[in-house]
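Every protein chain except one is present and positioned as in the full complex.
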Amino acid sequence: MILFLAYCAVLFSFASGLLASLSNQRQCLLALQQRYLKNTSAFINHCLEEHHYPHFLRQAVFILLGLSGVFAVLAGLSVLMSGAVLTDQIGLGLPWLPWHIRFDALSGFFFLIIGIAVVAVSLYGTGYVHHYKEKDHPFAALGLFTGLFVMGMLLVLLADDAFVFMIAWELMSVASYFLVAFQHEHAANRRAAFLYLLMAEVGALAIILGFGVLASFSDGFTFDALRHAELSSTWASIAFGLAVLGFGMKAGIVPIHVWLPEAHPVAPSHISALMSGVMLKVALYGLIRFCFDLLKDVQWQWGVVLLVIGTLSALGGILYAMMQPNLKRLLAYSSVENIGIIFMVLGLAMIFLDNGHPELAALGFLAALFHAFNHALFKNLLFLGAGMIHQQTHELNIDMLGGLIKKMPQTSVVFLIGCMSISSLPLFNGFVSEWLAFQTALQVDVLDNGVLRSLIPVSAAALALTAALAAACFVKVFGLTFLGVPRSRHSEKAHEVKDKGMLAATYLLAGLCFLVGIFPSVIISLINRVSGQLLAQTLPNDNALSWLWITPIASSTEQASYSPLLVLIGAVMAGCVCYWYLRRDPEKTLRIAPTWDCGFGGLTPRMQYTSSAFTMPIRRIFAKAWIIDEHVNKDFDGAMNQEVKAVHYSLHIQDHSWPWLYQPLERGVNKLAKQVARIQTGNIRTYLGYSFVTLLLLLWVIS
Amino acid sequence: MNWLIAILQTTLFVALAPLLAGWLKRCKCYLQNRKAPSLLQPYRDLLKLVNKQPVVSEQASWLFIKAPYIIFSATVLAATVVPLIAVNLPTSASADVIVMVGFFAFARFFLALAGLDIGTAFGGMGSSREMTISSLAEPAMLMAVFTLTMTASTTNLSFAISHVLEQGLVLRPSFAFALFALILVAIAETGRIPVDNPTTHLELTMIHEAMILEYSGRHLALIEWASQLKLMLYGVLIANIFLPWGIAQTFSLHDLGYGLLAIMGKLAVLAIILAIAETLVAKMRLFRVQEYLGFAYLLGLLGMLSHIILEAAR
Amino acid sequence: MIPAYLLLLITLVGIVFFGFTRHKADMGKINVWFNAVSLFATVWLAINVFNHGTILSAEKAFLVDSFNVYLIVLTAFIGLTTSIFSAPYMEHEKELGKLTDNRLKLYYSMYQGFMLAMYLVLTTNNMGVMWVAMEGATLATVLLVSLYRTPESIEAAWKYFILCGVGIAQALFGTILLYYAAVQIGDGENALLWSELFQHANQLNPEVLQIAFVFLLIGYGTKIGLVPLHNWLPDAHSEGPTPMSAVLSGLLLNDALYAVVRSKMLVDGATHSDMAGYLMMSFGLLSFLVGALFLHRQKDIKRLFSYSSIEHMGLMTFAFGVGGSLATFAGLLHMTVHSLTKSAIFVTVGHAAQVAGTQRMDKIRGLIKTQPKIGWGLLIGTISIAGFPPFGVFTSEFLVLLATMHSYPWLTLPLLLGIGIAFAGLFRHIQPMVYGEKPEGQQPVKANLLPVMLHLALVLWLGLAIPSFLANWFSQATVLISGSSPL
Partner (left out) sequence: MNIESQDFYTQIILSMAALVGLTSFLMLGQGRLLRLIFMFAVQGLLLTLTTAVAAYSLNNHHLYISAVLTLALKVIFIPWMLRNEVLKTNLHRDVEALANQTAVMLGGASLMVFSYYVLHPIVQTTSPVMLNALAVSLSVMLLGMLLMISHKQAIAHVVGFMSIENGLFFAAIVATKGMPMVVELGIAFDVLVAAVLFGIFFFHIRSSIDSLDVDLLNKLHEVDK
């Protein structure tokens, strides 16, 4: 039954894709209708009319997509509730290896994440894709590959053998590649798509090899077989390394993250939302499945690796994000940061697990999955918000925006909520998972290893730095985008989004962000089942997860406790009291006056702080983190060229891993190819010489 | 009963904050041999501001008007967490020290947004600098706090403090480091000399003032009050974590009164020290701040390490 | 066995017919019909084999077992689809004035001649006849490579002729040595029959067979296009008419590999060393890597894909060299999917070249905007050949990787490198061609993309699920070759 729900989710996504691919086939459909259905209902005719058809088709496609999301949520919840492990086989694949399907708590949890995201996106989609011109950007391609993309992600979660896992994984990659290349008239997008697909390929190969290592120590590719592989710790570590490389490539950890900020922003916004919010989670799922499930006995050194990588990614991600003037690129970089945080906490979980503290491992695991969940929520929210802004202003450069809070009040509210959750302020979901992460890190005292005992707190402080920087970053985003005075005509002319669906989607996500922030224990109890199944260890005490408190470590509030609800009540009380007190007599209402301009007059929007101005102190302080080239040239004129007529300022900030990692590789391959090409001389006698020498060589070898 | 005391303690916090500010100003005046205003001057200012009609820029959005209330209540919530005169209060269980830092972040977030809302260069400058400094200060502070929480193996302040009390006077090198780090952070966070100068409005140097330049009337009052509260919060943190003696562990009237006196005494001393420091030290350039906070972070780290290596080594 | 004879007869008739036909208008369609009939014959043959297992004709001249039966059907199928594509294509070329009627006659009759040679290579049981047929294939195609009579095409044809001729001569020496080893244990007449040799393989003289294998490998390897014997391949592919490139890549290379594998089976039977395997592995790996690197420097679209053929043939050779059930199964599967995909790609490439009026890749732009079918066809085909699921190429590459991981873990690194490099090499060229705005002067052409769709659909099917009868044949062939079954 539960499995049936899961299958429904997959099939509906596929169906939506297929339906979308019909968008250019109106004639054929008409022909079919005339051929077969003699007495067609008025509705069908209505749908098939010239000007209605595309509209109805889009509706139908997104409805199907939404259904798949709903079913995914249902399936996920039900499997988490029942705590069952369902397996199945489908008669596809290799003759001796049918597709193995397995649906357990872990998959269920990620089903939940994907489901929510997909529902939101499908609500949002109809309104958003409206402004694409059919001629340049055919809806057929968009819808088809969206469906396949979602289907791929769901299948990855269901896979129970290496083969179908890889098929689903690559389906996901390829489909999303086509979506990244959807607006392929810009060279930048093409380049991004190429880079993306290349990275996906390399990552996938690494993953295959990871499975290969396991498979060569066991019989067959089913996960059951792989689970029972007896590996030496060296081979296990090799497999782990390959897995981190492969899944990390997709998850976008530093320094192999460069494709991510290129690829995610150039897709249509609702796709960026799916890619950044959900696909990264699928990569995470892969890593968890590989490390905690297939490679049973985790080694703490792996944990340290993840911890270090995670810390790097978190810091690097947020620092790079700070410097981006492009809203969607910024969001993409902040995904790198969040993935980094998740990796850190997973690393902690591994360390605790191998040092014999499974309950703390469960805590770390909890924090990681919870943060994954939250990130999916608010990153989707923010990307969808960015999409609305883009749709209304045709502008993503936040130096060109501003003052939107008055033009788009509803959007601004949901976006604000997104910003607050992502910069992990109390009362919102981001804070809870970060709090749990800190709690995990603070349990370091139980460890004996001095290195770990001193390493973990440092990384905890790095986490703190990350959080603070994130807050700064999103103050910048919200402040420059929505507040202040419009900086361009586009943002001057912006209006609130008309489409109900788009607003509904964002409201849904924003509401979830808030509710999860207030009642985290609901989600936590769900995740607890996951860790129960995977680590055979839940949090020490179940009553710790009462609806009111989270006290993850001990049952009493002895060690650490957080009760969002009480906090909320307190806040509301305090707020109301002073509000009521201060607003009590009516004649002291506000007086509206022009802004104080220091008596000079003529404040212009250009006097406001821009993105690069806002982040200038950070840029000065962490100057080593980027490759900055900053130019100020002044045009002089007047007598003796003394007076400055105009000042030109240009700032270009680049990632370190371009010159250090990517360009060397590219150059190397080209050079090698150039060398190799020299054997194709064009002279036939040389060619004969080759075959001659080869013959002699082989003859000499064998005798 | 407990809840009552908790609420009482919070109100005490709110009520006493301006007094501390007044006392601090007074000390500085003595030191700089100026004629000091009365201790109650801050209260008068607040009252005056509250009764004025606020003027709001025409470019302001709803966020600008709501922000002061949010900031104030966030700070008040932070105050509920910190034990002022008594430990083991129920409110301190609802949120631990990390949440308290969270509240500060919350207030700061909205303060910075409010600064950006009007769209003047001052506001942007202020928020940019504020966010920079705080994002450097936060890890340093957490390092300092973690030293304590790892010693007491809890992040719940009141339990941590009572843990320190039970142990009695132990000379912990880690605490010395942590104390110093926390003081540095407190100075940075509350915008005192040498990081920021609350009394000047010189655009080259001002940080906090630049953000609230557009505020007036009750809004300004709330924000001022919140910042005084923040100052006091840090003071109390330092005082009660590192020398908690005198704080009430039972809720008898005698103990509570004793606790109140004790904390007031400690705060008075701290204020004097701060005043002396502010008189002696000159304000530093903005881009030296990271060295300053880096030093604070280093101290926090040293505290942590010395805890791990010297005190809890296995 | 009748269908096999029928097959050879049809193609023979085809040669003669096109040689002397009068009505030149619709030779293309007639060609399609010829191939259709041969496809029918092969299917009939396949059904027979399916029902009765291995078929050995009277006096053992022909042998159809589970190893070559599907190759035969595949050959006929690709022959048919390519002829479907070539009918309008050659018409268009004629309208462009590149060809005359007589050359078209030559083209079609040689087309049939080539098919004849292919069928003979596959069906014959006699290693000598196999050699003759292989040489015949060269002779049949060499004039087609120079069909356009441009200096380049003549140069290409000459190189093709000489290199393959010399190579094949070495293969003949290998065959003679084989015969020499055989006559020592048996009578003269049957001594070249593969079935006989295979039965008595363990009695054959190992030293002689080792030497013989070297010659056979180099000889037929020249035809497979193994580096460093590959030099003729890109020239011949790029300069000949596109349908020719399609069948060369799709069929000729496969059959050469088939010949090598047949001889390897004998050698393995005789010598109980892995010498043959190691030779094939090293050649395969070398070709794979070098082919992948060459991809990066191509300017001509057909050259590009001919190098990708080299690369894939290298992979197959490697797989057969690794031996073992998994790798062999993968090799067999890869032969199928590669020839399907590659011929489909060449079809689209041909049309793309006609759309842009050139084969230079920097002139071909914005295909999707110009003619979506061709653009998407090329893109999907490339995706499939680059080894992305759910296409069949992925399945075989997956298996090869795992098998290698199992037996020679460290060889997976070069494999990985090769796949990555090859992928980058393909896409850095393909993307700009299919995407982007259409340049002025590019006009849609009359194109029949049915073959492409058919092929890609089949490859997709093979990637998702391998039909049982095919799976049986594969596994039986695997048992024949590697001695153990993957099932």
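By letter and in written order, the chains are A, B and C; residue numbering begins at 1 in each of them.
Throughout what follows, a residue touches a chain if its C-beta (ideal position, glycine included) is under 8 Å from a C-beta of that chain, and two chains touch if they have at least 3 such contacts.
Treat the numbers as computed from the prediction; the structure is a model and nothing was measured.
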Missing chain: touched chains present in the view: A, C
Absent-chain contact - pick from C:Ile72, C:Val132 or C:Met244: C:Val132
Absent-chain contact - pick from C:Ser146, C:Ser263 or C:Gln354: C:Ser146
Chain not shown: contacting residue from C:Met1, C:Val43, C:Leu56 or C:Ile176: C:Ile176
Residues in subunit A touching the chain absent from view: 674, 677-678, 680-685, 688-689, 691-692, 695-696, 699-700, 703
Residue numbers in subunit C that touch the chain omitted from display: 126, 128-129, 131-132, 135-136, 139, 142-143, 146, 149-152, 154-159, 161-162, 165-166, 169-170, 172-173, 176-177, 179-180, 183-184, 188-189, 191-192, 205, 207-208, 211, 234-235, 238-239, 294, 297
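Assume only the chains that are shown with their structure count from here on.
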Reference subunit B; chain at largest CA-centroid distance: C
Core chain by centroid distance, with centroids computed from Cα atoms only: A
Rounded Å distance between subunit A and subunit C, as computed from the means of their C-alpha atoms: 43
Approximate Å spacing (C-alpha centroids) for the pair subunit B, subunit C: 78
Complex contacts: residues of subunit A adjacent to subunit B: 402-403, 405-406, 416, 420, 423-427, 431, 435, 438-439, 442, 444-445, 448, 450, 453-454, 457-458, 460-462, 464-465, 467-469, 471-472, 475-476, 478-480, 483-485, 557-563, 566-567, 570-571, 574-575, 578-579, 582, 587-597, 603, 605, 607-609, 613-618, 620-621
Subunit C residues touching subunit A - in the complex, by the definition given at the top: 158-159, 162-163, 166-167, 170, 210-211, 214-215, 217-218, 222, 227-229, 231-232, 234, 275, 279, 290, 293-294, 296-297, 368, 383, 386, 388-390, 394-395, 398-399, 401-402, 404-406, 409, 412, 416, 419-421, 423-425, 427-428, 431-432, 435-437, 463-466, 468, 471, 474-475, 486-487
Parts of subunit A lying in touch with subunit C, wherever the complex brings them together: 91-96, 162-163, 166-167, 170-171, 173-174, 181, 184-185, 187, 190, 193-194, 197-198, 201-202, 205-206, 208-209, 211-213, 215-216, 221, 669-670, 672-674, 676-677, 679-680, 684, 687-688, 690-691, 694-695, 698-699, 702-703
